[in-house]
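Quick one: the structure is below, questions incoming.
The complex appears here without one of its protein chains, the remainder shown in place.
Entry: chain A
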């Protein structure tokens, strides 16, 4: 490995580093420095030959040499594979194989790879998808683009059912539906700070059949109510949650407040403060329990607060996560609260006594930030999505991760279980539970329980 020494960066502050490091760190630092740099034009007079193995095996070098390595050790790219070499390999049957396993996408008709998601269908948004909200029959997705998309989840091809154009001009960061609710109300928040409440027209007796079959025109979401950014007096609106009876909307603000709105009366009925007036820590997540009794908020400071809605006051202040909390979720039975965020662990709290009952921890030494959290309908499993693109399913009773999916290496912003339905979704799909993950890849990825055994 021939290397050259222009020695130009010796004056830079980085060159001082090796001298100051203890020997053990020094040797690792050496390897790093050597790997990432690149060769400058060679000057024959300054060429040195350094055997690589020798250098790696050495526990420590005289520290004065550190300056030299820093400036001269530049990796050299591999030689380009020649056409002849490539052709020889091809003739010998060692070249890249052609992809023959292609089929037609049943949804859009484009050619796609067999057993792979159709890239034409799944790239649903022109910008990153920030939030998902399922109803019994459809899935709303909100992205950095101005429109909200609604996909039908009763059909195995998940066709696009409705596009709400120009819902939020600057993009939409949160959309929610009621957990365990009827699925006739949805709410979304835009980056501009405006909240919009959308409703499905309630199916009457005579057109209930058409609504269930998703053929009727009545199945379109309509804007019901818009809440301007100024209505929340101070602090931008961030996360939102709907109560399961679809009557109340909770939203958090960047100054740490939680406002609760009565949707029917269009009036603010409750406002919780979590800090000195306007000085609370940014509330990044909120959830309402299904029995409507409790409200939980997760904050930038790592705090999780639980409020009793009947009494209108804080009941628990939960610690345990020192880093920003990005997701909170009540279990379906309202007995447990899960919270997760930058710490990369999921903290489970008991809601009877406000105790921290356990942590779910990924095996990695540096877990990535968890952006989204969801309980399945039975409360057995927790679903998390993280910034490194991994979807994890956790068995809460055993406290272990039972499945990890890493289809994408871009950030995931939202993961959601789809509510269990009574109907078989299609040939081979059964009644199994399904979930959906979305994020920076701009596509929706649907997963279903494997039906192997």
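Methods note: a contact is a pair of C-beta atoms (placed from the backbone, for glycine too) under 8 Å apart; a residue touches a chain by one contact, two chains touch by 3 or more; residues count from 1.
Please note the rule applied: contacts and distances are computed from a predicted model.
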Omitted chain (choose from "MMS19 nucleotide excision repair protein", "DNA topoisomerase (ATP-hydrolyzing)", "Glomulin" or "Cullin-2") - UniProt protein name: "DNA topoisomerase (ATP-hydrolyzing)"
Among listed residues A:113, A:293, A:323 or A:448, the absent chain is touched only by A:323
Out of A:106, A:159, A:192 or A:358, which is the one that touches the chain we can't see? A:192
For the chain that's not shown, point to the residue among A:235, A:385 or A:419 touching it. A:235
Have a look at A:178, A:284, A:328 or A:437 and name the one touching the chain we're not showing. A:284
With the missing chain put back, one of A:154, A:274 or A:342 would touch it. Which one? A:342
What is the set of chain A residues that contact the non-displayed chain in the whole complex? 6, 8-9, 11-17, 20-21, 25, 28-29, 32-33, 35-38, 40, 126-128, 130, 144, 169-171, 173, 191-193, 235-236, 254-255, 282, 284, 300, 323-324, 342, 364-366, 368-369, 387-388, 409, 411, 413, 440
